[in-house]
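Only one protein chain is missing from this complex, and each of the others stays in its spot.
Entry: subunit A
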Amino acid sequence: MTDTPALPAALAEIREDFLALPERERLQLLLEFSHELPDLPERYASMPGLLERVEECQSPVRAFAEVDDDVVHFYATAPAEAPTTRGFASILAQGLSGLSTQQVLDVPDDFPLMIGLNRAVSPLRLGGMAGMLTRAKRQVREQLAA
């Protein structure tokens, strides 16, 4: 086995920002992330069917990791009444976008458990972000194989 690659800068910074806060205030930071989820680019906003719909009992989210010339962009949309899901998607949109495909594939699967939200949000809910990350990696692999 090779050494685990370091977290990409944007994800490392997000992690440090969360860990620097007392636990109770980390929810507020997640809320700020939820406000910052970028709008979808026009081609997705006008054709939401292009985004992969995630069937789950929890909040509805549509997301897609797009590869363009080996650079990844992560797009997602979730309703306003699902701020936690929006916050998770926003963290990934800010943390993954602009990375190379290999950097995205190297992001640890348990990154969502590394940002200090286990007690404030609960591991079960963080599983929602882990699922989003897993799907993003699969989408990257599929585009690399195509």
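Quick note on the criterion: a residue touches a chain if its C-beta (ideal position, glycine included) is under 8 Å from a C-beta of that chain, and two chains touch if they have at least 3 such contacts; residues count from 1.
Methods note: contacts and distances are computed from a predicted model.
Chemist: Which name from "(2Fe-2S)-binding protein", "Probable septum site-determining protein MinC", "Sulfurtransferase" or "NADH-quinone oxidoreductase subunit L" does UniProt give the chain that's left off?
Modeler: The UniProt record for the chain left out of view names it "Sulfurtransferase".
Chemist: Using the document's definition of touch, tell me which of A:A10, A:V71, A:L105 or A:A130 contacts the absent chain.
Modeler: Checking each option in A:A10, A:V71, A:L105 or A:A130, the one touching the absent chain turns out to be A:A130.
Chemist: If the hidden chain were put back, which of A:L31, A:V71 or A:M114 would touch it?
Modeler: Checking each option in A:L31, A:V71 or A:M114, the one touching the absent chain turns out to be A:L31.
Chemist: Considering the entire assembly, which residues of subunit A contact the chain that has been omitted?
Modeler: Subunit A touches the chain not shown through residues 27-28, 30-31, 34, 54-59, 80-85, 87, 119-125, 127-128, 130-131, 134-135, 138.
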